[in-house]
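One protein chain omitted, others in place.
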Amino acid sequence: MPDPAGLSARDWAEVSQQRARLYDWFATLYAAEIPEARLPAYLAGEASPVAALSALGLGTEVARLQAGFAALRGLDQPHLELAADFAQMFLLDAKAGALPYASVHDGGEARLYGPAEARMQAFLARASLAVQEEFREPADHLAVHLAVMARLAQDQAQAADIAGAARDQLAFLDEALLTWLPKFHAASEQARPRYDIYPALAGLLIAVVKLDAQFIRELAEPGVAVDAS
Amino acid sequence: MTLPRRDFLKAMAAVSGAALVGGPGLLTARSAQAQSTSVEMTDDITTWKVSGSHFGAIRAKVVGDRVVEVKPFEFDKHPTEMIEGIPGLIYGPSRIRYPMVRLDWYKNRHKSDTSQRGDNRFVRVGWDEAIDLFYEELERVQKDYGPWALHTAGVGWRSVGQMHSCGNHMVRAVGMHGRSVGTIGDYSTGAGQVILPYILGSTEVYSQGTSWEVILEESKLVVFWANDPIKNLQVGWNTETHEAYAYYAQLKDKIASGEIRAICVDPVRSKTLNYLEAEHQYINPMTDVALMLAMAHVLVSEDLYDKEFIETYALGFDRFLPYLQGETEDMVEKTPEWAEAICGVPADQIRELARLMAANRTQLVFGWAVQRQQHGEQPYWMGAILATLLGQIGLPGGGISYSHHYSSVGVSSSGAAMPGSFPLNLDPGRFPKHDNDNFQGYSNVIPISRAIDALVEPGKEIDFNGHKVRLPPYRMGIFTGHNQWHRHQDRNRMKKAYRRLETVVAIDYNWTATCRFADIVLPACTPFERNDIDAYGSYSNRGILAMHKLIDPMYNSKPDFEIFSALCRRFNREAEYTRGMNEMQWIEFLYNECAVTNVRNEMPMPPFDEFWQKGFHLFPEGKPWVRHASFRDDPEVNALGTPSGFIEIFSRKIESFGYDDCKGHPIWMEKAERSHGGPGSDRFPLWLQSVHPNKRLHSQLCESEPLRATYAIQGREPIYMSPEDAAARGIEHGDLVRAFNDRGQLIAGAHVSDNFPPGIVRIEEGAWYGPTGPEIGALDTYGDPNTLTLDIGTSSLAQAPSANTCIVEMEKFLGEAPPVTSFGGPQEVDPDGNPIETDA
Partner (left out) sequence: MIRKTLRATRDLFLKPSVSIGLGILVTGGFIAGAVSWQGFNTAMEQTNKEEFCLSCHTMRDNMLPELQKTVHWSNRSGVRAECQDCHVPHEFTDKIARKMQASREVWGQIVGTIGTREKFEEHRIVLARREWARMEANDSRECRNCHDYGDMDINLMRPTSQVAMRAAAERDESCISCHKGIAHHLPDLKGSHNPAFDTLVSAASSTRVQADGAYYAVLPHKIYADPGLTQEIGSLEVAAKVRMLESNADAQRVELDLWRKNKGFGRVWYSNFGLNITSAILSKEVSRDETLVSVLDTREDPATGLEWQNVKAEVWMPTDSLIDSPEEIWEIARASYNQQCSTCHRQPEEAHFGANSWPAQFGGMVGFTSMDDDTAKMVLKYLQKHSSDFIETAHGGDPTKGVIQSARP
């Protein structure tokens, strides 16, 4: 039975899987450094969903990311240089980076393991999910949020109640991610690592998330005018 | 931006064709959870876990695997607010989370571009690789150079806990591999601990003092000389009990009732002065010796000094007297008029002070900051002579103390034995893998604060305590349990010197500047992430404290015990290092060892399991005690540890060294730079004192944002100043200020206060260094006073730090101040210095 909002179950399933892959792609990039073996594909522009992102209207942001990777070409041991950028952004103290935790950007004191982390722990527990033991990071790490979104999208791809699924996912996007992602984005821009990859990625991420939220919101609340922001 | 749904779907379709790689799934199904087996913690804090810290013992509420609340241990009647910084210490954003290696060093090893240190360019590595790198460097340095090239830097305040005492782990493990250059002395009492054995026969600075009950009962006058105990007693070497505060409350009452007079001789009005409502005796900075010489002159010329005491208990008065009377050295008589011009205390007031001390049972109590200046040996020596002239040494409530502000000295000791520690040495009969003790003519021990001199002037021969030291040009340094980039002076000189180091290894739990300027950074866990045992009360020996692990080590951090076990595994000596025992076995071993002694001395202790469950064991109160009383009672049998066994007003031994800057008796010597009319004061009229902080332990807890919020000004370390100096420079309370001299510059937040007279500013040490960049002379954005201090030894005798010989100028900071780079997110500030809120 076609969804009142006008999206077929098949379309929903397809786009859900695609969204899951996209979130997964972001999650991977935030979870760890790009391994030496995989970097060449990125440098060649083959490992990023360029077409999709451009088609979403993010041509400028994509170009920025590609330019970032291009700057690595010809360098001696580019994976190390990028790993150093990754460390500066995400693994050191907050001094020169953009710590990828909700707690840090949640307002109030910038600390780790704040209420946002506890909320995420609770959420994971209720969802019968856990973070892999090897990933020794707080639960409110950006990569975890993105992995959750990928999981949600994947799990709810066959949902009969599309509006309901959309409401669930929207709730997560609005309350768990978009509350702090703008601040994280700003921090990423200020961080000034040596190469522009991670700041560019942050710009891409927030744009994608906003677009995705808009898409989902329409499905969740059919007929409600979509906010331009 | 709006995107129609159709376009969205079409765009997303392209994802299917993309060759995207997903990583290993971060999420996994949650197994049937074993609920935390810890005891349910209620609001009753006796159900909470027990642990300790330098700032006091605590109870911690742990829910699941989260520390949710920390409260003072119920025994502590005067807890300090610093324990509120503990959750921030555990969960703060400055935690080192993974082993990190500086990128350029990772690529080029010991041939790296060392001028890049501090540029924050690190890569993450796994533990195995990190330890391999550490080990390979140790091997290279021992093989290619020798033990003179490895510096195992002197440990500082570390964290409390006897089993996991990090310096012991490092020294033992590295020592099992090969020998290295060590240090002597420390940054706290470097001059005092060297001079006082010659004069009073003991280091004195770390000694138990006359019990407070005795002082309160017998003293009529207590003189706090450059001493701020109310501020400093908040922390202790072992878990601090804060018992001394109860006595200060009593002292306060006795002062109010007029029973006891208390005078604070100090350029500033200290926290102690204000708390006790004692009398303030102002003195120009760095001129204490002049004041004391004049007081001695009064005692002698007015015949108020105790001749019999000197005859029986002291030597050398006859060789000191001519100097006092102007017949030797500078040929100037040390009258009160002479002193007034230097120290700023009116001559008649000097006379009054001397007469007051002679007429009353007087307890002199010296602090440590006054010996942390050029010629820092002199004020301590002169203080001892003053006390000798008064003749009250060894009397209840009389004499002199150099330690009552430290770790509750003055609270009588229970007499119980405290737990020992994880061994620092190799086991008997064992030798290092590289059993090479050829230091090629260089010294294998150097005065701790000359460690940078060794890099700047390698091979230089310096005097030290009667001997020659040849500074080794070490190539590799291992830093743990301290923050070298906080405690050492003259930051820019240090920056330059550091470039000579090929390899720097730092082990810590926070990204201090020492870690940022390192090559291999290993994340240790905090003391709250491991089990341990501590003495409760460094001098009162009040009890033994369990330090229950609150949570598992966070991120990829590890206890130092595991880090160094892994290192020893590389050369197959792990079993020797650990003696085959794990953490709890060690703790139980240390407990039982001291139990044997205590049982023998009729202080029974419960079996270990019972103790561990309860979390602590207390001993009965000790008996009152008077310092130097046994010497006074029988100076022959209970001789002092001086060369003669007596108090040495004149020291032939020191005279025999032939040092210009430390002679056979105390001498007033002008300083390299001094405010209030001294050298350099025309260009830099302000004396910068960098005392121990009020809300930190040195640099520990500086990373705690909540604590910093209670004292920082515009996110910077406060610079305290007088209203006059502020007004003269158009500075108002809350402004940003640039303080500078020829050695460096920093930004700090102006804190205008009546407690500070003109010509004196204060920045508390331990402020985290945050330069705008790695270049020499970079502006420090947070306010580390050691950006400005002078790096010279106090004299040829002690070669100790001279941090308080420092003059500066300051001006209001105009324009856009660079963000603080020491910690926290980079914060943009507007021209008025207000943080800009960042919004997408």
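For clarity, chains are labelled A and B in written order, and residue numbers in each chain start from 1.
Everything that follows uses one rule, which is that a contact is a pair of C-beta atoms (placed from the backbone, for glycine too) under 8 Å apart; a residue touches a chain by one contact, two chains touch by 3 or more.
Computed from a prediction, not measured in an experiment: that's the story for all the values here.
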Answer for the absent chain's shown contacts is B
Touching the hidden chain, out of B:Ser207, B:Gln325 or B:Gln349, is B:Ser207
Touching the hidden chain, out of B:Ser16, B:Gln250 or B:Thr597, is B:Thr597
Of B:Leu20, B:Val62, B:Val101 or B:Val155, the residue touching the omitted chain is B:Val155
Out of B:Pro285, B:Gly481, B:Pro693 or B:Pro718, only one touches the absent chain, namely B:Gly481
Considering the complete complex, of B:Ser421, B:Ser675 or B:Asn804, the missing chain is touched by B:Ser421
Touching the unshown chain, chain B contributes residues 152, 154-158, 162, 165, 167-168, 171, 179, 182-189, 193, 196-198, 201-208, 237, 312, 315-316, 413, 417-418, 420-421, 423-425, 427-430, 443-445, 448, 464, 467-469, 481, 539, 575-576, 579-580, 594, 597, 600-601, 635-637, 639-645, 648, 652-653, 656, 698
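FYI, only the chains that are shown with their structure count from here on.
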Rounded to the nearest Å, the gap between Cα centres of chain A and chain B is 44
Seen from chain B, its contact residues with chain A in the complex are 1-3, 5, 7-31, 33, 64, 66, 88, 91-95, 97-98, 100, 103, 106-107, 120-124, 510-511, 554-556, 705-706, 709, 770, 821-826, 828, 838-840
Per the touch rule, the chain A residues reaching chain B in their complex are 7, 11, 14-15, 17-19, 21-22, 24-25, 27-28, 31-33, 38, 41, 46-53, 55-57, 76-77, 80-81, 83-84, 86-88, 91-96, 98-99, 104, 109-114, 118, 121, 124-125, 128-132, 135-137, 143-144, 147-148, 151, 181-183, 185-187, 190-191, 194, 206-207, 210-211, 214-215, 218, 226, 228
